[in-house]
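Take a look at the structure below.
Apart from one protein chain that is not included, each protein chain of the complex appears where it belongs.
Let's turn to subunit A:
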């Protein structure tokens, strides 16, 4: 009681209990992984992963590889932005990969050209009326598909009280079925020029990073973001505080669904075709990005920045293994270990923090 003079409250500020932003840890891990690849590259390949060693005068970095690293994670990264929000509410979305598949087929059907090389489009799904439409229509169709899938997920989770794992597992199977049924397994191809521009070149990266900035802002500076964290942190407290928890959860799942729909639009635009198997296991990669980025599966903790860094970690590992000419199977083994390691580290930190408090 020596500090009784401090007054009624007497809460003291302990510097050791100051919270350290988790994103810094994740960023540190990214740097560590890059350093490891640089060392391995210097030893085994006599090359650098990220730095330009051949042409010192033009640029510091190997820009081609940097571009590949980010472009290969951009589309799944867009999905991961939505998945991050779902996981922060202590939910999970297993359906995003299949929603990409179904949305790809449906949206692409409204993006087809009328004539290919002077003949009628052999892959046309609908009649004349759906051909040569302005690019905005298939984009809206894609967002609409994502909206519907997300809305159903949200209603199942929030109002029917079905555990998110089961609700979105059902949607995962259903949406994949829709994707295969849509054109009975045939690919949908030949998009209009306008549609093909959406995912061309660096567009996926630009869209991914713009959305990351937008949702970083939303999660940190709006009521939506605050309530998302509150629900994941203590759903009962959120309810007792007057937050309409079910309505908010539906909104979160709708946003995640629409981001998956947008990813499908970009993916089909980039590939100039839609196939029913598109987006296979994207949901798991998106969850992996979020988890590596420090988003807690127990809800309440995590950030968009963390997920973006998590996406970059996956991109660097993928590129790094190709760079070292190691097979893709090693890469998956390492990714698996990193995911488990990230969660184990997080658990350990939480327990330590709890013990200190």
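In this section, contacts are C-beta pairs under 8 Å (C-beta built on N, C-alpha and C of every residue); 3 or more make two chains touch, one makes a residue touch a chain; residues count from 1.
The rule we apply is simple: contacts and distances are computed from a predicted model.
Missing chain, UniProt protein name, picked from "Multicomponent Na+:H+ antiporter subunit E", "Cytochrome aa3 subunit 2", "Monosaccharide ABC transporter ATP-binding protein (CUT2 family)" or "Peptide/nickel transport system permease protein": "Monosaccharide ABC transporter ATP-binding protein (CUT2 family)". Only one of A:251, A:274, A:289 or A:304 touches the chain withheld from this view, namely A:251.
Only one of A:27, A:229, A:253 or A:323 touches the absent chain when the whole complex is considered: A:229. The residue touching the chain not shown here, chosen from A:45, A:136 or A:237, is A:237.
Remark: the residues of subunit A touching the chain excluded from display are 1, 6-13, 17-19, 218, 221-224, 226-227, 229-230, 232-234, 236-238, 240-243, 248, 251, 300-301, 353-354, 357.
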